[in-house]
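Just one protein chain is left out here, and the rest sit where they should.
And then chain A:
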């Protein structure tokens, strides 16, 4: 995959470069072809011009010879003679030889009107007919052409060319014809083999209408080598310019057709058939079979095709060179980019491998077991911890449906159908799943209790599977069970311990009671007869003592209970009150218990016996902290608001959340504890007592947590200790008051959601008032003194519809607050509450705009009625 993707780049580069190279090469090729054609055309043109000039020059020199008076007279005379003697012929030869040979000609021919040679350099030419080429030329002369240079022809065994002119008198009458045999310098070949040659292989040659070459080939060696010409044989008139079909210069090529069946070369065919100038850039075979690029034309005065050609190889050698260079470069580019990409991909593979290795190392080394599953629930990955926990080999799980392997049954052994599998819901619903109540099953069928997290694997927002992390919590679960058991046992034995202490106290009380009963009984027996009144008095005492004993028994029964956890909605103050006797018998005589129990506390849902035990524990601990000296234990109950910050300082259960609590506070002025001891007091079996078993406080905390409560400890070495037990207010309490409120709530709706500022330095009173007001549908803002109240009022003035304030407070009392509030807002509704009687208070505020007064302690009803009265008036006024 990686390789394929990384190779795309060099392939793309190579293709792009190849296309660019191909385009450039084709441009270059066509440019070079055009250039070659231009050059060939130039050569061809110049050859044509040269040949025409050559003809003109021959014509001129011929005319000059004829213009010589002596020569002309002699010729004129001889042409008119019917018979010419040998001597006359010799004389003319001598005469003309002086004129023609120094000019490079090879001889002359005087031809009569009978088309017979009359005189030439050779005696035996006399009376011979000239060759047909010459006769044709004579025909053209007769038609009016002034001078003709014939094509090459073979005469008397030699290749010859003649320049012929008519011999005429001043009137234009023709007497005969005078021909000069052209020497080598005058032949066409002298021009074509010099100016017609270019570069290594460029040549120009002439071809007659039959396709025979009329000039000498540049490549005689090739022609002799290939057998097209014999050694020493001229190409002029001997070579048919035909295409052999194969390159004859290449050794292995065999010619198919006989020589005379070869078609004329493309250039010759074109020149002969079209009689026009033309060229071929695509190339064709010349008479050697070599591919050439050529230009051709038909020349009318010469009656021949002038063909200029160059070997394609040479014309395009620049192209071939550039092409080879470019191909080499292309190859270098391709190889280079492949090498670079391979190196890069190798580097990437290596770094990926390293990254994978580290990732795998992480996965393998992590304490959690991890496995991956695809959308069908088949295993795609496992780590080492998975294998060691479940006892499988990697190949046994990969690709398998994981549910049926390890997750097939519920913890209770019931089969766990795959459709219900919670883990699969992770990718099915694309949601995170966390459970700690299910089990996995090992290869050996053993159960492992697990806590797992299943997380969907998303690719582009689409689930492709999920990853599951789990830990073995079997041991943890066992420990929890053990702990639970232990706690139960602790509670039990702690109870027994308390009972022991209690029993001691009770035995003492009972003894006292029994002593009183026995004493009174014995006195009765002595008085019954003597003084029946006194006896009755004693009998009454006995009854009293028996009643006291009865109360004691009742309390013991309540305390021991049956160990059952029975939740009841109760109020804490009466609970403590009920325990007073029990508590008093459990403490030293030198210790005094002071009770500060709030009235009308909200109820809490608790197990009475357990809370009693807690209070008992706290009191006995306080008693022991006083260490037999004289001391005081205070037991306070009340209501308070505990926020998160307060709770974080407490020993609280997991489910304890901020809110209003009812509390029982047990303080002593005993020895106190240092910080280290405070930290340890809740550990089981930690004790500072000689006889204790160290279970009291741990049991206490267990109970508190069980009630979603909290326990605050404040201790100072040498000063004393305070334990504050917080219990959440029962919901039933709310429901109960809700219904009550509904029945009698006649508040105008505009006050709902408005706030009441509750000012009281006493927390319980303040919180109780807040609770009552909230039940009425108000929001509440509590303040502990006048100054705080004033600043809160400034901040929330718009929300506050009523201020409920205590009269006696530190810092700023109710009176001052009243005055300041009225200064801020004269329409402010203020209800005063106080322990003083209303008359006294109202007197103090008469005529000052006091909205209402409420006598402490007040009930919900009283408060409600007072508020309705105040706000109702307001509503009526409005």
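Please note the rule applied: a contact is a pair of C-beta atoms (placed from the backbone, for glycine too) under 8 Å apart; a residue touches a chain by one contact, two chains touch by 3 or more; residues count from 1.
One rule holds for everything that comes next: contacts and distances are computed from a predicted model.
Novice: Would you kindly match the missing chain to its UniProt protein name, picking from "Molybdopterin dehydrogenase", "ABC-2 type transport system permease protein", "Oxidoreductase" or "PBP domain-containing protein"?
Specialist: "PBP domain-containing protein"
Novice: Of the residues A:33, A:48, A:61 or A:181, which one touches the chain left out of the display?
Specialist: Hidden-chain contact among the options goes to A:181.
Novice: With the missing chain put back, one of A:98, A:435 or A:869 would touch it. Which one?
Specialist: With A:98, A:435 or A:869 as choices, the missing chain is touched by A:98.
Novice: Can you tell me which of A:90, A:199 or A:321 touches the chain that was removed from the display?
Specialist: A:90
Novice: Please identify, in ascending order, the residues of chain A that touch the omitted chain?
Specialist: 87, 90, 93-94, 97-98, 101-102, 104-107, 121-124, 158, 181, 183-184
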